[in-house]
Every structure is written in structure tokens, then in C-alpha cells.
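One structure below.
Every protein chain but one is kept in place in this view of the complex.
Entry: chain A
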Amino acid sequence: MTQHLRTAARDAGGVWAGLFALGIGFGVLVTEHGLPWWLAPIISGVVFAGSAEFVLVGLVAVAAPVATVALTTFLVNSRHLFYGLSFPLHRVEGRAAKAYSVFALCDEAFAILTARGARELNAGRAVATQLGMHLSWVSGAAVGALAGSAFLHGLQGVDFVLTALFVVLALDAYRDCPDRLALGTALGAAVLAWAIAPGSMLLVALSGYTAVLVVRHWYAPRSVEHA
């Protein structure tokens, strides 16, 4: 395992550090919402899905219905449905390792482990890489929440970290896939949802956007798929 951890650190050390730092932001956000500090590492440990956790905290803090939590998580995390198609799980041997690898298949794990190529991957390396991400994220959240409850409390502007994260992710997503129609309809759905249902904006916007995509699918020229 030491060997695997060393390889994993070489592959993903930068990502581990990034997740630790972002985890601090998440932890601070948890205490800013008036939730107890220990909830931050617990949420990070069991959900382990960055964007969804930032959203989840806002929902839990206002005691949104569990059905709203489930549906919003589904829509925010729906991209994970496609990670499994190219993730080389057959290289991760052993039931426990496979189960953990699927459980901890966050964006960063998918990106790093799939990019390395199936031939180089094995169970030890996959589990070590993902465990490092998981521990970095959880410990960052704990540190951030403790700092948040100890001396950052009441500091103005700390929850800006959520806005910054999502704006940066959107810039990156548009650079990866400069699809103006997707950007425009998503912006339209979001602004409309905010105008008509500010309290459940995410749910309304993401459901509306999904409905638009289904319509777009039916009207999209078929030949594009083979282009």
C-alpha cells in the first residue's frame, strides 16, 4: 500500500492539496449557515461530491423537504451517470476495492484515473488515489469548520467561496464545450426560475433545463451524432 500511496501522491498530490483547500472553504460555509462544525467532515465523508455538498448545506440549513434535497442532488450530480461508461472499473480487482472506487468516484477521481489509462490502473492505485482525495476533502472541511466556528465567525463575505467555485466551474465547462445553445438555455432557465420561484430556484431551473434538453434531443439533427 505504501508503494501505491507514493504513486498516487505523484499522480494526484496537487489535486489532494486543492481538495484540502476547497474543503476549508466548505467547512467555513457550513458554520456560516449556523450548522455545528462536526457536520462539515461528516457531510464531506458520506456524500463526497463537492458541488452537491455546497448546495446541500444551503438546503439543510433552511430544512428544505427531503424530497427537494434528493431531487436537487440528483440533478446536480446527474453527470456522474456518465462517468461509469468510461471508468476502467475492470482493472480494480476485489469486491471491497470496486465498491469503494464506485462510492468515491467524484469528478477529480474520474478525471485522474481515467486519464491515466486502463493499462496502468490497478486496485491499489485506484483506492490510494481516491482515499487521498477523500481524506483531503474531509480533513479540509474539518479544519475550515473549526476555524469558521472559532475565529472566522461573523466575518463578512466568507460565503463568497460558493459563488466563486460555481462561476469558475462554469467558465471551465464552457471552455471544454463552447456550446452557446446550452449556455443560453441554462442561463434563461436559471434567471426565469429565480424570477418565478426564488425559494426553489435550483430545482426549478435544473428541471426546466432538463426538459429543454429533451426537446432539443428530439429536434437535434441526427447526423451531428456521427460527425
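Keep in mind that, in the parts below, a residue touches a chain if its C-beta (ideal position, glycine included) is under 8 Å from a C-beta of that chain, and two chains touch if they have at least 3 such contacts; residues count from 1.
By our rule, contacts and distances are computed from a predicted model.
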{"item": "The complex's invisible chain, by UniProt name, from \"Cytochrome c oxidase subunit 1\", \"Putative membrane protein\", \"Murein hydrolase (TIGR00659 family)\" or \"ATP synthase subunit b\"", "value": "\"Putative membrane protein\""}
{"item": "Given A:Ala52, A:Ala126 or A:Ala145, the one touching the chain that is not displayed", "value": "A:Ala52"}
{"item": "Full-complex contact with the absent chain, from A:Ala12, A:Ala40 or A:Leu202", "value": "A:Leu202"}
{"item": "Touching the absent chain when the full complex is considered, from A:Met1, A:Val66 or A:Ala150", "value": "A:Val66"}
{"item": "Where the missing chain touches chain A, by residue", "value": "18, 21-22, 25, 34-36, 39, 42-43, 46-49, 51-52, 55-56, 58-61, 63-64, 66-67, 69-70, 73-85, 89, 102-103, 105, 155-174, 176-177, 179, 182-183, 185-187, 189-191, 193-194, 198, 201-202, 205-206, 209-210, 213-214, 216-217, 220, 225"}
